[in-house]
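I have a structure here, written as structure tokens, and I will follow up with some questions on it.
And then chain A:
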Amino acid sequence: MSSVEITALRKLYGDVVALSDINISIPSGSFYTLLGPSGCGKTTLLRTIAGFHRQDAGSIEVAGSPIEDLPAYRRDVGMVFQDYAIFPHLSVRDNVAFGLRQRKVASAEIARRVEAVLKTVQLSQFIDRMPHELSGGQQQRVGLARAIVIEPKVLLMDEPLSNLDAKLRVDLRAELRRIQRELGITTIYVTHDQEEALAMSDTVCVMHGGVIQQASSPLEIYMEPANRFVASFVGANNFLAVTRTGASAALASGGVDLSGELAGTSGDVVAAVRPEALRVTAGRDEADAGGLAVPARLREVSFVGREMEVFGTTEGGEELKAVARPDPAIVDLHPGSEVTFRAPRSDLLFFEAGASGRRVA
Partner candidate 1 sequence: MTARPLRSRLDFWTVVTGLVLVLLAILLILPILRVLMLSFVDADTGGFTFGNYVEAFTRNYYLNGFKNTLFVGVMGTLGASLLGIPLAFFTARFHVRGRTWISTLAILVLVAPPFIGAYAWIMMLGSNGFITNFFEALGISIPTIYGAHGIILVFTLKFFPFVFLMTQTALNAVSKSFEDAAENLGCTPWQRFRKITLPLVFPAISTGAIICFVLSIADFGTPAILGRGFRTLSTIAYAAYRSELGGLPTMAVTISIIMMAISMLALVAQRRILARRRYASSLTNLPVKVRLTGWRNVAMHLFCHGVVLIAMLPTIVVVYTSFLDTNGPVFTGGFGLESYRRILDDAPTAIANSFLFAFAAVVLITAVSALVSYVIVRRETAAAGSIDFLMMVPYLVPGVVMAIGFVTTFRSGSFNLIGTAGLLILIYFIRRLPYGVRSTTSSLRQIKPSLEEAAVNLGAPPLKAFLKVTIPLIVPGLVVGSLMSFITAINELSSTLIIYDSGTITMPVRIYLAVLDGEFGIAAALSTVLLLCTGVCVYAVFRFADNRDSAFV
Partner candidate 2 sequence: ETVTVYTAVPENFIDALVPMFEETTGNDVEIIKAGSGELLNRLTAEAGSPQADVLWSVDGTVIDFNPDLFEAYEAAGSDALADGMRQSDLWTPFTAVVMAFIVNPDQLGDLPVPDSWAALADPQYDDMISSARADASGSAYIQFATVLQAFGSEEEGLEIYRDMLGNFVLSESSGAVPRFVNDGELAIGVTLEDAALRYVEGGGPVEIVYPSEGTAIAPDAMALVAGAPNADGGKAFIDFMLSAEAQQVVAEQGRRPVRSDVESNPALVPLAEVNSVGYDAAWAADNRERLVEMWSDMVLDVQ
């Protein structure tokens, strides 16, 4: 069983700070997800753990012993590469068997395991193809199969499902989770998909600009984001300015009194509310018992399958977005109509002003 412990890790590319002061602690067998915008250092972190380059500072321990002096091939850390890195000169079968051969597994056993894993990733009929005869998503799945078939102590996956359709992604996600649990593989998973991260992980670690913003359970990340960046990245939140006059505080665009919520805080704050917490009603009606009611003009309603997205602009010019079950009363409104965005007070979060302000309440 292999816990992973990363302490004060730092990695530079020349002048570019790709990772700074990364501290991560992953219990054995758990599923740990790195989530963050493009370029935040996720790939760099995985590559450092796998041993493809050396950190500039800090240490990495697996199962209690430091691995930074172990060469990459002895770390027993499986990896799915973002660019697949399929061996172009080997067939699908040989690509997948590569790691097993390396481990001197008997050839009958190899054949069995290769076939099994290819079935898992739904590539059985491609077993004898060469990589250049595969589509992008098929290549990606070969990369995935190749890494999980060896059942490593630690499995690193760099956006392994990015080129797959939702259905396949959901299937494979479930399979991955099953295999991971069954074998107790400690897994570090990189994804750009918030839903995926929240659905699969024991812990989600949100990164930004080479710095960890928050690492907690999915629910906590979602419900109690540590700062404005996390809130906006994970929840695609709406932010509303708060005006303070002495001890009293209120939403700039709604007149809702927030003195109670903000008692004991100081400085500029913004309120945040998630799109799915917002309901939209037609017309302007600010009366709402104990709730939030922000008048706005409808900008656009778009339909994304099972839900509608409603975009509005407050009088102060703030943008609001609500996600809700399709409601004919709203879908049929014309852009420019008056609407009111509503939410329970308890769904409001407050952050210090500024792009990455900490949460205050």
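What we mean here is this: contacts are C-beta pairs under 8 Å (C-beta built on N, C-alpha and C of every residue); 3 or more make two chains touch, one makes a residue touch a chain; residues count from 1.
In picking the candidates, the idea was that all candidates are chains of the complex that A comes from, given by their letters.
All of these numbers come straight from a predicted model, not from anything done at the bench.
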item: Among 1 or 2, touch partner of chain A in the complex; value: 1
item: Touch list for chain A against partner candidate 1, complex; value: 47, 50-52, 54, 56-57, 68-69, 71-74, 76-79, 81, 83-89, 98-99, 102-103, 130-132, 139, 143, 146-147, 150
